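Showing just some of the chains, left in place.
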Amino acid sequence: MSTELKAGSPPASVPFYNDPKVRSIAYQIALCLVVAGLIYGAASNAIENLQRARIASGFGFWDNIAGFDISQTLISYSNTSTYGRAFWVGLLNTLLVAGLGIIFATILGFIIGIARLSKNWLVNKAATFYVETIRNLPLLLQLLFWYNAVLKALPDLRDSVKIPGGIYLNNRGLFMPAPSAQAGFGFVELTLLVGVIGAIAYRYWARKRQEQTGQQAPVFLVSLGLIVGLPLLVFLLAGMPLKFDFPEAGRFNIAGGLEVVPEFAALLFGLSIYTAAFIAEVVRAGILAVSHGQTEASYSLGMKPGPTLRLIIVPQAMRVIIPPLTSQYLNLTKNSSLAVAIGYPDLVQVFTGTVLNQTGQAVEVVAITMAVYLTISLVTSFLMNVYNSRVKLVER
Amino acid sequence: MSEGDLAVARINFVRQQTLEPQPPPSSMTGPVGWLRENLFSTPFNIVLTILIALLFLWIVPDMLRYLIFDAVWSGADRTVCLITPERPVVGACWPFVFERLPYFIYGSYPIPERWRVDVFFVMLAVAIVWLLWLNAPRRDLGVIYAFVVTPVCSYILLSGWSLIGLPKVDTVLWGGVLVTIVVSAVGIVISLPLGILLALGRRSAMPAVKLFSVIFIEFVRGVPLVTVLFMASVMLPLFVPEHLSPDKLLRALIGIAMFASAYMAEVVRAGLAAIPKGQFEGAQAVGLGYWQMMRLIVLPQALKITIPNIVNTYIGLFKDTTLVFIVGIFDLLRTIEVSRIDPKWAAPSTSATGYAVAAFFYLICCYGMSRYAQETEKRLRKADRR
Amino acid sequence: MAEAALKIKPSRLTNKVAVEIIGMNKWYGDFHVLRDINLRVDGGERIVICGPSGSGKSTMIRCINRLEEHQTGQIIVDGVELTQDLKKIDEVRREVGMVFQHFNLFPHLTILENCTLAPIWVRKMPKREAEEVAMHYLKRVKIPEQAHKFPGQLSGGQQQRVAIARALCMSPKIMLFDEPTSALDPEMVKEVLDTMVTLAEEGMTMLCVTHEMGFARQVADRVIFMDAGQIVEMNTPNEFFSNPQHERTKLFLSQILH
Amino acid sequence: QTLKQVKDRGILNCGANTGLAGFGLPDAQGKWTGLDVDTCRAVAAAVLGDANKVKFVPLSAKDRFTALQSGEVDVLARNTTWTSSRDTQLGLNFTGVNYYDGQGFLVRKALKVNSALELNEASVCVQQGTTTELNLADYFRANNMKVKTVTFASSDEAVKAYDSGRCDAFTTDASGLYAERLRLATPGDHIVLPEIISKEPLGPAVRHGDDQWFDVVKWTLFAMINAEELGITSKNTDEMLKSTSPDVRRLLGSEGAFGEQLGLGKDWALQIVKQVGNYGEVFDRNVGAGSPLKIDRGLNKLWSKGGLQYAPPVR
């Protein structure tokens, strides 16, 4: 197009202040100047003041011995590990609860949001009630409530619920045998891989077949069989090459095995429930933004409410849903730091709490924390924005 | 069926007498009909109804018992709320709340000056009612009152002005409900316009403006408010010249307003995305300029679409006010948390009672907001039924 | 593409009577928009509905596939009475195609996807086949080359043609047209009307709100004239145009420009 | 320079705890009470002559050091444990010890545990604190035992969790242990184990490099201790002014120029005792017998009574 532009007559004299190009450049220069000025001012001041205050700084503490314990560790950690290790433990715990929380909150939120638009009086009111109570109470209180509810609901150590297979459930958590691979387990892993590839291939084939013949295949069941059933079969055939580390009840505690602490359960539950209420409203707003004509058109083509929602309404609602949905994801991630209240060792508890207390290097620790959250957020919102630009409407 | 003769109506038909409009049938509802239709129409509905009823039966009696029937209503200190052999179940410990209530409301605000806070509450209430009550008289004056008179007067009133004989009250002494209300009110008022500007900036064609908006939004949204406030509270003296170092409450206010704006910007952006291009064109074609178009045509529609999200943000903001405790100012939740530490009232149920008060307060305020928003939504949605 | 091989004939009705409306009334709030409508359309019949703007034409045909709920009276479509029963409503909607006055295309799907969506998901047609059918109808309305554009990129007339093609792709037994030619140029109008004539000849039942009197004359079995929510007059086109009975009809016809 | 700044400002900025019973906590009127808080009041009384000219800045464990370093507060009186690294690495100067504390355990009687050494493999609920978690880990490591810690931000939640059976033991500073026990549903069912597993000398701190200010704060604390030793209380200052004892006269400023040497007024110590009280009074009022906490003075008795509180003489 630019080539044709030259062919046209030169634009008649435009007063420069009315030329949108000139104007926009002027605006932008002004903005840049203001921002640069502010940054310069703050930076020069900070340097001066820092020198004056002679504050010790640096990241030397990273490799020092931490010397404290953490109740849930996804990677091996003991109280002789370093602060750096503690940081990773905290970060992984945060990512775990945030990742799972986002998944659950999204599913629940979409269900509630759609239910809020239901014509069924009861469903509608129940969803409204859910949103209005959960959304309007501070998360902290809810976490405490759930935590205490979980603790109260679970039996004492001595009255642990024993589930056959060496599983214990009590108010210290859920204890399961921890598997460790023996020789021959490689085959099982191999078949798992084969199963996954097979499932993908099968899906592809099923889609193709639907395109060709219109028949819809039981993709879910077959995939399940391939991914779970096949490796299981091989596992049995290979003579169950797994050794289990069974949890054992000691004087105070159950030792060994895999452990899910109640703090984690309460936090995950509380976060998902809470964020779902917000997501529900986001979803509702998005769906209402799609004009009614779209639903009508879809219905008149004989589409049922389910597919209509899935194929027509939600894709169009997405552009209204995504920006605030991203905000909610970020909120959930950041809210996971309320874990400190109920004793879940997330990043803030471990690193910005204990490590900071030990080392006293608040500025460094807080800066690292900010950087970590910022990274998580930027990645999340980058992915969401990529998706968003894909669902943008093409308009005339 | 006046011309019900279908045989005649087969091919040709001419209406002999015009039908006058009639009132709609009184819809066939009685309480039983309503119940059957709304609660027990399908098996699925029946199950749902029963489940939800059970849920209520499970929660409500326990709650009532704890908060009312088993609760302690009077006493001077912790001993009345203790579990004793004579009194094996103890519910909420209300005397604790009664004693601490002034602290919950005013924080450390000097006692002789507390009337100033009361006056502020009244002014604010008047402003809110005037603004939000649609049939209120002279709402144009209400806007001036709410956005000019109230802020200025409240500022003078609350922080004091020795010229007119009001002693200065440092903001570290503010607390409780007062702080919660002040911070959230300021945040709510500032974040919407700022958010709109940022959202427009993010959609702007000018790369620098766009870049700035994107960076601002993503960065502010990305870091936890807690850490920003932390930096603001203890590091700020390092960044600005000493004499400029602003008041702590102000720092928190700025932080919270910035955050809310970034969130608001995304919310508004979502609303803008839903406006069809035809609306922009229609506005341009009748000769409206960019800002007029935005103000009169685009934003009203975009904001309407996004009301639920705005409320989400406001509710989030209202609850985030609690983070001012990081700069050492105690909002309601924090005053409660501090109060329960008091050994004078140390008893098993003290905490829970305090939290119940907080829950009640937040529920009332946030529910108020969301209720009002939903009414507004409903009112606006009348426009596009069909 | 072997067009002959395509199953694009409209399916036959199971009943002799396609649509029957008995003593139907509808209100919007307090506004009595449809008043005592009685109408019986046989299978294969072509009905044209005309009348002044705001007289309730759109509302009436929207009631037929239950996009609007009627308050009293009965509507029976191909032997199925429209009640609250969702299953029956689905059944009816599957067999009744509709072209909207405002098109209501799906803006997030390409033209082709707009047309193949329902056949694939409702009729469970293979994608390939659905696309062939879609291209067939898009050709018929003269816009095959736009198949991969989005609705927002088409001119008004092109959009309207997509709307028609989309409805036809479901090969419905009954078609409801709400001013299907409003955005078209005379040439295209002729084209579209030709398509409709073909459909009519293939035996499709049609209810068409239109102001194209030419079409009414040429194709309609009956013409219905509505005013203020009522059916004022109904007759064969010949009779209707040459010898209108009701005052209102006379007035209306007299105003048509020629 | 801090001294001058404070005098110019006319108000002392004091870093206080965000809420710890007996050390720094607002009461029902919003007035701060506590041992640490009163130490600050004493500094204000000494420097400004008015114990109420203090602005309390509640600081969490995280921001306290930074706040002191950046100048947000003039003195940090926030039950801060005196350790070597804090003295050297963080640019602080501890001015003395106003409370000798140590960490202990609370367990259920039903467990039939008599010593902390029997707690191998136990779960312990702990409040996130400055040295608490570290001491716990150290102790178990030193005794070749294993422990499962569950760390909470606030002691209240930690106690709740302990109470509902999540942990076998609860640990915190001994001063807190007694206070927290009051919160349990049935306090009688729990005992405090005899072991004190750590040394926790708590005291006010000031910035490095300002010796004059350091002296002021240090001697404020000493003045309170000396006053107790000399029997001067807030009630009897007027009589004591007439005292002939040279120690008393020097402390109260009727003899010598010790106040001026510190850069303060002559009656600095008099104001401290008159407005705030001596160490014993302050202790008693805030954590001791006169308070709901009723903590025994133990190590915090005067040296003359068998405790550790010992102040150099004013002379």
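In this document, chain identifiers A, B, C and D correspond to the written order of the chains, with residue numbering beginning at 1 in each.
We take it that contacts are C-beta pairs under 8 Å (C-beta built on N, C-alpha and C of every residue); 3 or more make two chains touch, one makes a residue touch a chain.
Owing to the predicted nature of the structure, the values given are computational and were not obtained by experimental measurement.
The stoichiometry of the whole complex, written in the labels shown, is A x1, B x1, C x2, D x1.
In this section, only the chains that are shown with their structure count from here on.
Taking the definition of touch as given, a chain qualifies here only if it contacts subunit B and subunit D alike; those chains are A. Distances between chain centres, each the mean of the C-alpha atoms, put C farthest from subunit B. Chains A-B form the pair with the most C-beta pairs in contact. Between the Cα centres of subunit A and subunit D there is a gap of 43 Å. Rounded to whole angstrom units, the spacing between the C-alpha centres of subunit B and subunit C is 48.
Between the Cα centres of subunit A and subunit B there is a gap of 25 Å. Listed for subunit B are residues 230, 234-235, 237-238, 242, 277, each touching two or more other chains. Of all residues in subunit C, those touching 2 or more other chains are 152, listed in ascending order.
The touch graph of the protein chains shown belongs to none of the named shapes.
Pairwise, the chains that make contact are A-B, A-C, A-D, B-C, B-D.
Across the complex, subunit C meets subunit B through its residues 22-23, 25, 27, 29-32, 35-36, 38-40, 71-72, 152, 222, 228-236, 239, 245-246. Across the interface of their complex, subunit C is touched by residues 210-216, 293-294, 296-304, 307, 311-312, 315-316, 391, 393-396 of subunit A. The touching residues of subunit A, counted against subunit D in their complex, run 49, 53-56, 67-71, 79-80, 144, 147-148, 151-152, 156-157, 171-172, 250-253, 255, 261-263, 340-343, 345, 349, 352-354, 356-358, 360, 362-363, 366.
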